[in-house]
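One protein chain omitted, others in place.
Labels A and B are assigned to the chains in the order they are written; within every chain, residues are numbered from 1.
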Amino acid sequence: MRPFAYETAADVASASRFGREAGQGQTDAPTQFLAGGTTLIDLMKLDVLRPQRLVDINPLVARHSEIEVGPDGLRIGALAKMSAVAAHPEVLATYPALAQSLQLAASPQLRNMATLGGNVLQRTRCTYYRDPSWTACNKRQPGSGCAALEGVNRNHAVLGVDENCIAQYPGDLGVALIALGAEVELGGAAGARRIPFAELHRPAGKPHVETTLKSGELITAFRVPAGPWTRRSLYLKVRDRASYEFAIASAAVALDMDGEVVRQARIGLGGLAYRPWRAEAAEASLKGKPLTEETAEAAAREALSGAITHGHNAYKPELGRRTMVRALLAAKTMEA
Amino acid sequence: MADDASWFGVPTPRIDGVAKVTGAARYGSDEPIAHPAFAYLVTSSISRGRIADMKLERAREVPGVLDILHHGNVGSQAKPPPSMTGDKATNTLETDRIEHDGQIIAVVVAETFEAAREAAHKVQVDYAVELPSASFDSSGVTAEPKKQKENPKVGDAASALAGAEVKIDAHYSTPTQHHNPIELFTTTCIWDGPKLTIYEPSQFMWGLKAAVAKQLDMDPANIRTVSRFVGGAFGSRGGTTSRTAWIAIAARRLGRPVKLVATRSQGFTIATYRAETRQHVQLAASRDGKLVALSHEGWEVTSRPSGYNVGGVDTTARMYACPNIATAVNVVHADRNTPGFMRAPAETPYMFALESGMDELAYALNMDPVALRLVNDTQTDPVSGLPFSSRSLTACYDQAAERFGWSRRDHKPGSMRDGDWLIGWGCATACYPTNIAPCAIRLSVTPDGRATVQMAAHEIGTGAYTTIGLTVARALGLKLNDVVVMLGDSDLPPVPVAGGSNNTASTLNVAAKACEQVRDRLAAAAVADHESVFTGADPKGLRLSDGMLVGDNRHEPLAKALGRVTGGALEIHAENVPEGLPPTAIGSLYKGTATMLRGGSRKDVTTYAFGAHFVEVRVNSRTREIRTPRVVSAFAAGNIVNPTTAHSQFMGGVIWGLSSALHEATEVDPKTARYVNNNLADYMVPVNADVPEIDIIMVPEKDERVNPLGVKGIGEIGIVGMNAAVANAVFHATGKRVRDLPIRIEKLI
Partner (left out) sequence: MVLNINGRDQHLKVDVRTSLLDALREHLHLTGAKKGCDQGQCGACTVHVDGKRELSCLTLAVAVQGRKINTIEGLAGADGGLHPMQQAFIDHDGFQCGYCTPGQIMSAVACVHEGNARTDADIREYMSGNLCRCGAYPNIVAAIKQARSSMERG
């Protein structure tokens, strides 16, 4: 860990002012915001991140961690702790996929520390990224290559990847947020703005630039719109261990059903993709059809059709399909 | 003594329990040290080649940096630690050669941990890289038959296989695994003139002391190693690794204590591991299931210089009655660190292959897998022809099968289901040789009716404080509270390496012997004393009980009996050399070498403990996650000293077995021969939610031949065979035979 200046921000404006070198979505910007610290401190110890300044935004918790459930949807302050949101009775009842994605992530201790804003920005678990002694990593060192392509890549992504990077987006919450069509409220020197969550993470191309956040900008809240699908939603996480493990495949599914027929399906995939992934073609293929084993499988084939594998992760498209089918059929049996 | 069952078998909470639940128990890096400097290791990022240049300027500029040790300035000041196989060890700072990933190449020492870490990250190394070989299939590996003693061979297995009615022929493989005790690898060194004190988690206090003395060319009498509590070991702390000597040198150069807490990732390369194996098993039987031939050949990865191997065919050849046995073991040298002992080193991988093979044979015979084991059970070691000192395998199967409900099993694979979950039931045999080694102890008894035991034994979680305390308390007729047990310090009499499940047998037999000497002294003096109530009695008839010397319907307080032989404390220094070992073995122990009397190498009997595992697996019909809701395992291992801690040992072993089946594997990058998942998020070990109901049955077993106390080691048997039981259950659930561990989702899709 390199030495850094430690500042405390009292509000969004001062955070943004301190954080003007927080980079244009770059992974190793010279200024980093410290919230729960569960990703940041870890990567600083590993010498992957070497910020010169940390801006502690924990004093903002009081004003930016509220959970509001209204007729239009859900609004959650970005500094809300994962554990608080996961246990919130109205979130559990009305947005079960969201609550489950938090509940199934990390460990109780980490969920007590980590905030929602930090969670969606957590970094990939790719070892070749997390250990600077590996020289080839385009995410850490643009142009240096990707050691994972021919390395141990059992848990690397198969969707949205290119030859620059096959690192997997490791989060769970992001999968639920993208399925539910969430929006992100941002604050910064240039003022507040709101973007679809689907636009927060950049597609493959420049692995060292992960998000569309501007300099000094920070996430202040998430909005999840209400809809007839939110109650009939779930998050299915497939992993080797029964707990405390990142997904090797996951699906967030929300269904609006008219009897057996799908009015609208919303599907997010995790453990499989370079960034939070919405399976829009699969959603379209289900629209207006009865939800059966066959239609679910057809949708799953659609969702994984663009998968690119690299050896150890050759099983992932099939596992992804099965995960999605299982999630869809399980959601069908839920009460709306 | 083995007759007196009342000595043992009473469940007793650990006497070190309070220390452990309050945070007061001191592990190596918990020792309060005045004004230490902090070390941080720099390790190689290549696996084969040479250090062309090491640039230290940026590291030295870090405020607080005190010293940087590397090949150029200290390389000649220590020799590598002796290897466990007696052949050449891998190097660290002694050379500029890189022989494996993560080799220690520099040690940064600074005023603070933070400064040392920063500076270590700023050391720049230029390498002359050579193409490394990662594992079995890499180009550049070299293979050879193992060099140590011969492999078991009986009859003519090749002919018997050729002519057999039913046979199976299968290849199995097991992965690289790392012990990953939760306590990190730490070393703190303090010099006081010529004397060096080392605080380090160790499974062999006297071995560590002797090895470091050799490395640093010191008189071992000037070295003290301290390890009062060890935060898990599992074999990883049995041998001396290179870090210790460098930290000692760092402390000497600075004239100040130096403390190293290596990182979790560094632990994968600065210590040992369980190497990957490949195995070929051929079994043949007559239609009634009786084995007619067993052939087992293994291949094991090791480092370039070392011939280390575990050679588990020594055990698998002894498992069942079989007239024709052929075995072989080969080592394959790659650019890797040297492997070493890991819980049931030989038995874990090799019994996976044998017990998977037995299940395959059962299906080839259309025979119940339990019945196949029972029909081949034997009281005679098929290799040596000697009797087993005791062998209760059938009783273990009977009791565990009953408890598990095995009779309700439908033999057909894929036949049991609960909703979306496929259910499979599997079983396998557990075993572990009963080993014992020379051991020494100091025991003092004071007039206040208290005893103090001192020995350099190892509390690695086994409950050593309590078992030793219980043994002494019972032998001297004292309350457990009145026995002070001091362990984990090489200033105390030597105890062999806490490996091979020998320590309970080794420490308790010498403790009993010391207590017997106390009794002898007190009894002899009592009968010789004309004013004693025991005048003229047979001294052999006197014993110590409830704080009294008793016998012949007479008794007197211990203090009075003690007063006859001394005005103060009676102190005994006892040594025990198990029958069958040369008398010189005790001298070797004082020089840091533990000579083990092994279960399969005795001249009178073969000594093993046995057990039987039963496990239920559930495999999701779609996504193939594997869960294990319940396990029943039965073990027969002689006298059980403390059922409380014995239960924990068995259960922990079973969980290791589940983990070996489903979770653990260290991934080696094929191009660079580097470990990839070198942390606890990516190297899977079970979490609480993975662990099911585990029902442990301790089958009573009396064994008067194994050793005087009739105890068998139990630290390792629990893991043995469990991996096969799970694989067999997965086959039963899915019809898919997985011969390559661990069994993960991708192998069932």
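Just so we're on the same page, a contact is a pair of C-beta atoms (placed from the backbone, for glycine too) under 8 Å apart; a residue touches a chain by one contact, two chains touch by 3 or more.
What you are looking at is a predicted structure, and each value in this text was computed from that prediction instead of being measured.
A.B. asks: Which one touches the absent chain: B:G289, B:P369, B:P382 or B:G461?
C.D. replies: Missing-chain contact among the listed residues: B:G461.
A.B. asks: Where does subunit B touch the missing chain, residue by residue?
C.D. replies: 13-14, 16-27, 29-30, 32, 38, 112-115, 118, 180-184, 229-234, 261, 263-264, 459-463, 644-645, 647-649, 651-656, 679-681, 685-689, 691, 693-694
A.B. asks: Using the touch rule from the top, list residues of subunit A that touch the missing partner.
C.D. replies: Touching the missing chain: residues 1, 3-4, 6, 34, 37-38, 41-42, 45-46, 54, 56, 58, 83, 106-110, 112-113, 242-244.
Here, only the chains that are shown with their structure count from here on.
A.B. asks: So, what's the distance in Å between the C-alpha centres of subunit B and subunit A?
C.D. replies: 42
A.B. asks: Can you check the complex and tell me which residues of subunit A touch subunit B?
C.D. replies: Checking each residue of subunit A against subunit B gives 1-3, 45, 47, 125, 127-128, 131-135, 147, 150-152, 154, 238-246, 248-249, 314-315, 318-319, 322-323, 325-326.
A.B. asks: Under the stated contact criterion, what part of subunit B meets subunit A in this complex?
C.D. replies: 45, 114, 117-118, 121, 265, 420, 620, 622-625, 627, 662-663, 667-672, 674, 676-678, 681-682, 684, 686-690, 744-746, 749
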